[in-house]
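Okay, structure first, notes after.
Only one protein chain is missing from this complex, and each of the others stays in its spot.
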Amino acid sequence: MKVDGFEIKRGSMMLALAALAALAASAGCDKSEPPAPAAPPAASSAETVVPANSTVSASGSSALQPLVNAAKEKFEASNKGVSVEVSAGGSKKGLSDVAAGAVQIGDSDIFAPDDLKAQLVDHKVAVVGFAAMANKGPFNEKIPAISLADMAKIFSGTVTNWKEVGGQSQPIVVINRAPGSGTRSVFGTIVLGGDKFVESQTEDNSGALVTKLKQTKGAISYLALSFADPELLTFSLKSDAGVVAPGADSITTGMYPIWSYEHMYTKGEPTAAAKQFLDYLASADFQEHVLPTVKGFIPITQMKVTRE
Amino acid sequence: MSNGTLIAEAGGAGERLRLAGRPRLGEALIRGALIACGWFVLGTTIAMLGFLARTGIQGLSEVGFTTLFASDTWKPEAGSFGALALIVGTFASALGAVALGAAPAVLAAVWLTEFATEPVRRAYRRILEVASAVPSVVYGWLALVYLVPVFERLAHAIRGEDAPVTGEGLAAAAFLLAVMIAPTVLLLSLDALSRVPRPLRDASAALGASPWQTAFSVSVPYGWRGLLVATFFGFARAAGETMAVQMVIGGARRLPRDFFFSPTTTISAQIVMDMQEARPGTPENNVLYSMALVLLVVSVLVVLVTRMLARQQTR
Partner (left out) sequence: MSGKVSLHRTQRAGSAREAALRRVLGVSAIALAAAYGAGLLFLLARGGSRLWSLTLYPTPLSGVDNEETMRFVVATCVFGIAAWTVVAVVEGILARLGRPVLPRRLVRGTIVAVALGGAALGRDHLPRFLIALPSETTAGGGVGPEIFNTIYFAVLSTAITLPVGVGAAVYLARFAKSQRFVGAVRMALDTLASLPSIVYGLFGFLVFVVQMKAGYSLFAGAFVLALLNLPLVVGIAEESMIAVPRELDEASLALGATPVQTAFRVTIPYAWPGILSALVLSVGRVFAESAPLIMTAGTTISRANAYSLDPFRGGETLAVHLWYVNSAGLAPDRADVSAGTAAVLVVLVGLTNLLASRFARFGGAEGTRTKKATR
């Protein structure tokens, strides 16, 4: 068939077929070896045998991601054939994804809202603290601590200059998290009594937020303690009892109030691979040996106060 | 200009000429399949508009027309759905994009058509065709990394060191969108200007006009409708652009404090952000579809206007 310079000749067909044959040949000898049957992790007591090549899908909170990643590495190493996929998107996205069945586990910094509570099962895996972090400069590095009330004023837009809270004159630039962020919800509830943040630019990517805080003069935002950076000023709280620095000690005793549980929600009871993963996260092996190595997270067992 | 009637007549003649016994079933089947393709196009368009309209109108009724368009507090989680900031953001960034990008594009197209040689035209076209096909997220990322810091310095230079301004905002978004739509507008303008009949130009030259006079007194006035259509296309594209704008506009759900250098949001950017966690059936979800309806109405209006302009030209 000859059309205007396009000659679909047999020769080209043969070449194309040869290429396909070569492709097929290389595909034939390429399947990765069948994975060893999944052995239950040492310290967990899973009864179900996880089928080979199964996946655990999770999405949601970015604050929880470092912990889930650490767990994923250890879990995948001892359970070849299971792969864990985690994606971010914010706590609210995690909750709606798991409720819709798009993922098996929804990571969230906040409790599920009432209309979803009925269908979701909560698994608390850790406690994480949050703090206000700001761009460090001569205008605020002398400030030892801020009271909760002042912090509320800064983030609601009532206070707009660092000099009003004890520093030098420099406008405060508030950078918010996205409305779907669990960090924003937790911080808002505890510090402001609700989502009463002043509307300003939003930056939801924690890594980019840290960079922005370093670059923008006078900027302040709120992050999980896992993202604390020596170049940023992490604020301690000033209360009647004195100055409370955020950390494991102050959080477990309840002196520092800005913390929340990290929830991993499943729709109904988890099955197979997801259950195995959650069991691993609850196991003593993980909680005592792996969790403390991940910056910013605290085992629930160490908490001396609880919260509803 | 279809050959439909021809086939219908000649097809009849051809069918009469055919030898008896040739199967007619295959013919009818394939014709049916072709008509089905047409129905598929029509059907999916109607389905799309229908689904959107249904959910969108539901959202409008749940939220209230006036609240949506008059209030500027957009806090779905708190139940307030004032979309004024979104609408202003969309239109301001799109109009800014047209102001910044359409004029250079059209002028460049005029220069290319009237004063440039053919090889230059070809090479130019090549580069700009690639530029117009580059994904919008690439432009958005480039703007995020290289443009926003520049605008931040600019903002502080203009408004003062201590002013509460950021690089993200309408200025950055308008500039980014201008860069994105300029190739499109330029290519469309080239097409429009290429349709200016040669005899017209020759006549102008014969009457003693210089190339510049021919260009701006003859060609451009002749083809202005096509240029306007190109500009409208650019506006529609800028108004509908989602991901790139979302990266540089800042995401503050309010009218910008400082018009050029303060973060705000647009309709499509907000739809994408809120869609991530909106649950189907809730007012928060439905109102997003209402905003999409707004975009749809704007696009359809643009299409109608361009069609009207195109029709006038061929008269």
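Each chain carries a letter (A and B) given by its place in the written order, and its residues are counted from 1.
Methods note: contacts are C-beta pairs under 8 Å (C-beta built on N, C-alpha and C of every residue); 3 or more make two chains touch, one makes a residue touch a chain.
Bear in mind the structure is a predicted one, so any value in this text is a computation, not a measurement.
Across B:Ala108, B:Val165, B:Val220 or B:Val287, the single residue that touches the chain missing here is B:Ala108. Here one chain is not drawn; of B:Ile57, B:Leu95 or B:Ala116, the residue touching it is B:Ala116. Contact with the undisplayed chain is limited, among A:Asn205, A:Thr253 or A:Thr301, to A:Asn205.
By the touch definition given at the top, chain A reaches the unshown chain through residues 1, 3-7, 9, 11-12, 15, 18-19, 22-23, 26-27, 29-32, 53-55, 57, 59, 62, 65-66, 69, 83, 85-89, 100-102, 204-208. The chain not displayed touches chain B at residues 1-4, 6-8, 10-11, 13-15, 17-19, 22, 26-27, 30-31, 33-38, 40-42, 44-49, 51-52, 55, 104-105, 107-108, 110-118, 124, 126-138, 140-142, 144-145, 182-184, 186-188, 190-191, 194-195, 198, 201-202, 205, 208-214, 233, 236-237, 239-243, 246-247, 268, 271-272, 275, 280, 288-289, 292, 295-296, 299-300, 302-303, 307.
One rule holds for everything that comes next: only the chains that are shown with their structure count from here on.
Here chain A touches chain B in the complex through residues 89-90, 92-93, 95-96, 99-100, 160, 169-171, 173, 176, 178-180, 195, 199-204, 215-216, going by the rule given at the top. Partner chain A is touched in their complex by these residues of chain B: 75-78, 149, 152, 162-164, 166, 168, 250-254, 263, 273-274, 276-280.
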